[in-house]
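All protein chains of the complex are present and in place, except for one that has been dropped.
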Amino acid sequence: MPVSAEAAALHPGFADPVFDAQRLFRAVLDAMSHPGRIVQLSDLPDAPLPLNRTAAAVCLTLADFDTPLWIDDQSAAAEAARRHLRFHCGCSLPEAHGEAVFAVATDPTTLPPLASFAQGSDEYPDRSATIVLQVDRLSNQAGVTLSGPGIEHKTALDAGPLPTDFWEQVRANGTLFPRGVDLVFAAADRLAALPRSIRVEV
Amino acid sequence: MYVAVKGGERAIENAHRLLDEERRGDPEIPEVTLDQIAGQLGLAVDRVMTEGSLHDRELAALAIKQARGDLIEAIFLLRAYRTTLPRFGYAEPIETADMSIQRRISATYKDLPGGQVLGPTFDYTHRLLDFQLAADGGTHPEPAAEAEPSDAPVPRVVDILNHEGLIEEERPEPAEASVGDLTRDPLTFPAGRDLRLQNLARGDEGFLLALGYSTQRGYGRTHPFAGEIRLGDVTVEFEPEELGFPVEIGEIAVTECQMINQFQGSAEVPPQFSRGYGLTFGHCERKAMAMALVDRSLRCREFGEEAGSPAQDEEFVLSHSDNVQSTGFVEHLKLPHYVDFQSELELVRKMRAAIDTPMKSAAE
Partner (left out) sequence: MSDGTYNFAYLDEQTKRMIRRSILKAVAIPGYQVPFASREMPMPYGWGTGGVQVTAGIIGPDDVLKVIDQGADDTTNAISIRKFFVRTTGVKTTEQTDEASIVQTRHRIPETALSDKQILVYQVPIPEPLRFLEPRETETRKMHALSEYGLMHVKLYEDIATHGHIATTYDYPVKVNGRYVTDPSPTPKFDNPKMDRMPALQLFGAGREKRIYAIPPYTEVKSLDFDDHPFEIQTWDAACALCNARDSFLDEVIIDDRGGRMFVCSDTDFCTARQAEGHVGPMAGTLPGSASEEVADGVG
């Protein structure tokens, strides 16, 4: 297939690949170094369903041919989203989520157990997955209480929809430290992060 | 007003200007050109390309000129430039059996298919300064009798030996095992042979030479024979993703060394010869030979050999082989350390005071 015809059917990537990626990275870094902090985003490029713009932008910022990326929706309806990621990031899209460096859950309620993603080893805990969860709800108004590195005292975080035992899984993930996965919550034009180092009280 | 001794922007600029002046030398004398460096200091260019991990004679010549002949500095310039280059992908493996041969010698067979080709070598020169070269205009050497490189395929000595099954077979890695790339992933230990060879290929010639020499003197002896050393041009092919088949993108000169080493055999493997491998850009024979010796030494674990010598110590060798890294860290001692030194100064004073006080009181 001619590349140009395929490209014409694609959603655009970053308007400015250098500066947009830098800006988005700093937003993710801000979120990851201040777990639970809700970071506002602006001027994100459109993304094909079922990806939301925030999750897509995080992928454009961090994923490339060195990072296999797993997306939960393997259906034909999500082909445009997969093509978007393949084209703009150049990443491979494995079907098995255990192989992924990045994972995108467009519907986190069906997320496989956190413990089934790459956890890293005790020697190399960095060889672990970062999971981007698309959520509708994201606020500091209620929810669980977070504490640990990056948080001065305590902070509240509410996100959803999520699997019913999600916070229990996050707690279990924390007990594996230094192994474990890191989470990014991607809502419309804002995001928050939850690294493995954080204690969660339900 | 007191101003501490701290370099200023002007000091740096002055230093750069002085450096430029020194590099140029006497302006009455014509400036050396890149063609002259590439053509007449070709072995320096070859070394800079090899350890700089970048095949470009013109850039290497420029680096040597800019570095005032300091080859490690030139290697560094080339490496830093390499960082800015986009990566299109990996070339196909080169086929050294198809090399158009300029030089090919074996120390293990007197005569062999393809013959011994001495080529351009210092080996049998008498190291007498040639004062004719010092005379203005230099010399115009007679064209050599067999200057034409041979294009007929010349089998590799190790392959000839292999017909008898006396040398270990070099099997390609299984297809699913990808070859590592130490320019894109940090080196981790234990390292596979792929990464070890990459590291040695970039490694400092002097460092590898000393290590290779140490194995000959008994620090991890490997009983080496120079099975074959060959120098010549090979074709480089690249397969663009959209094309689906490899296309020729050029030719490069390489030096390849296959060392053949004794191996006693083990419970699983009958006695046979093992191998060490060296490969460089251009004509870097000493480096290729030293690399092959060290490669074989680092394979000690594979052969169940007792390992206790420096050249067998993978972490030691691979961590210290890179001259851009080592020159940087050694030379960084020139940078100010006065905060740390101040801390130590206070400590030494405190410790001295602690010693002096009881001595004084004892004397009183």
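Every chain is named by a letter (A and B) in the order it is written, and numbering of its residues begins at 1.
Simple rule for what comes next: a contact is a pair of C-beta atoms (placed from the backbone, for glycine too) under 8 Å apart; a residue touches a chain by one contact, two chains touch by 3 or more.
Note that the coordinates shown come from a computational prediction; the quantities given were computed from them, not determined experimentally.
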Options A:D64, A:E79, A:D107 or A:D136, residue touching the unrepresented chain: A:D64
Touching residues on chain B - with respect to the absent chain: 1-12, 14-15, 18, 76, 79-80, 82-84, 86-87, 183-190, 315, 319, 324-325, 327-332, 335-340, 342-347, 351, 354
Touching residues (missing chain, whole complex) on chain A: 17-19, 21-23, 25-26, 28-29, 32-34, 61-64, 66-67, 101, 121-126, 128, 130, 148-152, 177-178, 182, 195-197
